[in-house]
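Of the protein chains in this complex, one is absent; all others appear in place.
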Amino acid sequence: MIPLSHSLIIAALLFVLGLAVVLLRRELLFILIGLEVMLNGVALTAIAAGQYWGNADGQVLVIMLLTVTAAEVVVALILVWLAFDHYKAVRVETLTHLRDDTDRSTS
Amino acid sequence: MYEFIFYLSSAIAVVAAGAILVVRHPVHAALYLIVSLLALALLFFLLGAPLLAALQVMLYAGAIMVLFLFMMMVMNLRTERNLPLLLPGNWGGISLLALLLWLVLLLLLSRSSLDEAGSITVIEPKEVGSALFGPYLVVVEAAAILLLAALVAALYLSRKGKR
Amino acid sequence: MSQWLWLIPGTPLLGSLIILFLGSLLRRKHLAMVACCASAAAFLVVVLAWLTEATSQPLQQTLYTWVAVGEWRPMFGFTLDRLALVMVSIVSSVGLLVHLYSVPFMAEEADQRRYYFFLNLFLAGMLLLVLADNLLLLYLGWELVGLCSYALIGFWYRDPPCSNAGRKAFIVTRIGDTALALGIFLLFSQFHELSLSALLTNATTQWEKGSTLATLATLLILGGAVGKSAQLPLQVWLPDAMLGPSPVSALIHAATMVTAGVYLIARTHPLFELAPHTQWLVAAIGALTIVYGASAAVAQSDFKKVLAYSTISQIGYMFLALGCGAYAIALFHLTTHAFFKALLFLSAGAVIRASGDEHDINSLGKIGNHPSIARWTFLIGAASLAGVPFITAGFYSKDAILVTAWSAPTGPLLWIFAAFGALLTAIYIFRVYFLVFHGSGPRTSTISLPYFMSLPLLILALLSIVSGFIELPEGWPGPHLWSLWLADELAVATFPPLTITYTLQFITALLPLAGFSLALWLIQREQAYQSLPLANFLRSGWGFDAFYYAMLVRPYLALARILQAGESKEGITYIVVRPYRALARGVSDAVETLLIEGALTRITRGFLAFATFCRKGVEYKMLEAGITSLVAALRFSYTILSTTQNGFLSRYALVISTGAVFFLGYWLW
Partner (left out) sequence: MNVAQWLLTLASLGLVLLGLVLVAAFMIYGERRILALLQDRLGPNRAGPFGLLQPVADILKLISKENFVPPFADRMVYTIAPVIVPLTVLLSFAVVPVSEDWWLADLNIALLYVLALSSLRVYGLILGGWSSNSKYPLLGGLRSAAQMISYELPMGLALVGVVMLSGSFSLKEIVAAQTLPFIVLQPLGFIIFLVCGIAETNRLPFDLPEAENELAAGYNTEYGGIQFAFFYLGEYLGILLIAALVTLLFLGGWHGPWLPGVVWFALKTLALIFLFFWLRTSLPRLRYDQLMDFGWKVMLPAALLNLLMTAGLGLFWMEN
């Protein structure tokens, strides 16, 4: 059978890879996908741990995770779409509109 | 056989997740994510969570990722310029990730109690259901409210022109 | 009976929900009908409670555990003891009458669904507040009524003053609500319990009299009560709240919500008895507010504002009674006041509506075309408010307060305030009555009120008279039903010796008559004294609004402006240079004027040169350098700090993850 630590290592790898996508890629859609990968890592952790202890709590947690993901994805996708519509770009470098412009106030 | 399928599908899941890091087109990234999800669903099944395996495919791959693809098709994105990942600006992130991975592996490998291989107990959908509508009822309600809120937010945000 | 308690707040809530969700399917008429039926159902349940065992023992109902946090499980539970029964009866009866009155009154309005939704929701919230058996639930009701009050004051929100008035009410009462919330937190942190009965028992056994914690807790609760009940110094919102519809003013801003503070203090009175200083403060606030409200009411020209200031002043009486430990009497005055003040507001609403939304009392008199029922009911209400002896309810309740105030610490002083207030009360209310109903306008009595408007007026008029007879003054033969009935739950008031009591009662009985004649004398000279500076001062509510504007709003705006000027040189100029320049100019001018006429011209010249040097040199050289370096330092730190706010999503994610990894590492070690 599979030791718990192996499942957890796989989950950790998924999480780190997802985080890598979030941190290293610059497109909003990629960042969202990276978030999904991270969530999957978390889900695997929960399932593995839940099965290890032999109760349904881990699965309940993952069901909640699915719900939250669904809600998050819907809203995030619309926001990405609106950003795309407005700025004609989905790269995060171009979406720094909220940044306070250093040069403006020094004049 | 069981171990072989487990490690094979976990390898697929991890490799597909890694592929997301390097592919150029968002649609390809989404496809790799779907592959990763399906492999993960198999892992869930093998770990004794058949309900979650089915839900993972149905909800995640079947609904959430379809939404992703749908939006990508609506936006009709062009292929992005593929920046090299090893930019100077990325060194902070890469070192942080390495540190994180090191810490986690350190944690996992230092606990010998986690290495015991117990037998897999299959937890039936029925048990999950009674846990959901028993002790976790409040969480279900909260999730319902969250979904409602997301619905309202989506409706509001997608009302173009009227805002 | 006790398993039906939830129906009391439940039926108005159900009504409001029906109006909210199914309102679009209903016609206007039916909206009003649903709202009226809901409030009538609540009233019926209260009547049933009177008929069954509720009068003999407290009823208790626990619906379910509201939230469960560890050991602490606040229940969604109701308690109906006598104190609550009194409040519930007032709220549901006046609520029902106001609902009925609203039917013709609001018939022409466009947005009836919103109106009836909030009116029903208010009723539910108020009943919840009164019935709550723990402070958390009470706070829920407290906030609910605040919300409804805000929404209904700003009912005509397209009119900027109305929506501003709503906002003002919301913000000002929020100050009090925050204090109350802090008080609840304090009590919880001490006893880990919010259930009222357990809390009060714990407090009386664990805290000693006059302890700091008790004083602090009661002060915070008092803060909440002061905000909600529009007492000094948080009274500024109530006069503005009169921009809402008249039935709303009658229900929320006269009869029920504003007395929630009184109810709160009466409910938690064991705490207040542990803190004599706070209790004295309650009385002092009450006494001051009596005079404040009454004096401001004398000079008002807006019909409803007179009544608003009058409400402030009358609630002052209740606070005075609470502060003197006469809780039952405070509640007695609350009851009579609910009836006659609601009556006054509803009559005033009828008059205002009949005259085409005219609020100015002078113009109202000139129009002179008023419904005759409204005139008589207003007169009855006015008599009751003024406390015309023997025949009105207001006399009995106010008299009891005045008498019991005498025996409190610093009693005579409080009594003087209260008596002066009583005199002013008679003056302002009869002044209004004469100006409006005996003005110079042509008198035709053709206007008749719809049945639904006249019936509540008549019922309230009846109640304004007879509700006083259940508790005759101390030392008189006759029933003392009220205080005896409430004696189990609320401490019995102390009265001064009989001789003094009789004297005081005599004076109290004379005051309204004196006020009546003074009012007659005054309205002859209305023009003359209304132009006095004193009258202006009083009319502006003792200038509280201007004071708060200058003390709070303007500094806040100025601060905002300075911050807006930001890190630029102009901003620094605004903060540093201008005051310095003014100071330097002042110093040099002073030096000049002091020395220029002296004989020591040379020294003068020296000083002058020095002064000029101060002005020119320091200002333009040293100060310039100082400011420049200050600006540079600010800009430098700004540049450094602003890199953390570069709007770059990945960077934010990196920082967050770094923090997470750091904590993970820390935890591993």
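For clarity, chains are labelled A, B and C in written order, and residue numbers in each chain start from 1.
In this section, a contact is a pair of C-beta atoms (placed from the backbone, for glycine too) under 8 Å apart; a residue touches a chain by one contact, two chains touch by 3 or more.
Model, not experiment: these values are computed from the prediction.
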item	value
Contact set of the excluded chain (shown chains only)	B
Option from B:Ala16, B:Ala29 or B:Val57 whose C-beta touches the chain left out	B:Val57
Hidden partner chain, residues of subunit B it touches	25, 27-28, 31, 34, 41, 50-51, 53-55, 57-58, 61-63, 66-67, 69-70, 73-74, 76, 124-125
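To be clear about the criterion, only the chains that are shown with their structure count from here on.
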item	value
Averaged-CA centre spacing for the pair subunit C and subunit B, given as whole angstrom	54
Inter-chain centre distance, subunit A versus subunit B - centres from mean C-alpha coordinates, in Å	8
Multi-partner residues of subunit C (at least 2 other chains)	650, 654, 657
Residues of subunit B engaged with two or more neighbouring chains	93, 96, 100, 104
Touch list for subunit B against partner subunit C, complex	92-93, 96, 99-100, 103-104, 106-107
Subunit B partner contacts - residues on subunit A that touch it in the complex	1-10, 12-21, 23-27, 29-30, 32-34, 36-37, 40, 43-44, 47-48, 50-52, 54-60, 62-64, 66-75, 77-82, 84-85, 90-91
Touch list for subunit C against partner subunit B, complex	650, 654, 657-658, 661, 664-665, 668
